[in-house]
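The complex appears here minus one protein chain, its other protein chains still in place.
For subunit A:
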């Protein structure tokens, strides 16, 4: 008797959980109605990456991703004041697009085959490489130097996985919650280098409090093709965004945005990638 009650109760809970998930998955169309007018466009960015996507203490946003997204939004017919920025952390990006929470995502979103199964990409708009940020007096110049070094990166990130699998399986890798935590370890000498995409590193090195203390080692350890994520199947938006990106490169705004955001710190950007040209 008691057992049957328990079974019934757990069945009820399970059914409830199922319906709840189903609800979450279904209403995906809201917010994706197209083109300008008086309405807003929701764009997903990162909030915590200086140089790419950063929420400033005063509530404004800065960074290369933000500049690119603003330009693209303008070409799609939205003024800057019609943009609503939404934070999309790495794990949320696919779901945010498929649910329709955001129209496009420009958040250091590398184009990979796994992700292409879930979302469509416009671009790429930047070719970044995994690199090292080291103290300005460091002598690391080659990838082969890394195996006896202490490195730091963000827990679970692609960069951390690359270190473990590919370039330096024997190196000591400290995985931490955020890049700022790695920077503090780099400053106190607990680690020799912080590793992730050079664009992100350049953004950190260009921050006022770190100017002159750190530099990029200039190693091209991997290729990361940043694309703009669009909901799967929305070819119309992909094409529009691609046109906007082409225009941004040809009228010089692209180079201007690169110089502004990554300026100091020995960062040599790749030239603007062609649309659809993915460097493996």
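A few comments on the model shown:
The rule is simple: contacts are C-beta pairs under 8 Å (C-beta built on N, C-alpha and C of every residue); 3 or more make two chains touch, one makes a residue touch a chain; residues count from 1.
What we mean here is this: contacts and distances are computed from a predicted model.
With the options "NADH-Ubiquinone oxidoreductase (Complex I), chain 5 N-terminus", "Amino acid ABC transporter permease", "Chemotaxis protein CheA" or "Protein translocase subunit SecD" in hand, the undepicted chain maps to the protein name "Amino acid ABC transporter permease" (source: UniProt). Here the missing chain is touched by one residue of A:62, A:157 or A:253, and it is A:157. From the options A:42, A:55 or A:176, the residue with contact to the chain not on display is A:176. Those residues of subunit A that touch the chain absent from the view are 21, 90-92, 94-95, 112, 114-115, 117-119, 150, 155-158, 160-161, 164-165, 172-177, 181, 184-185, 188, 190.
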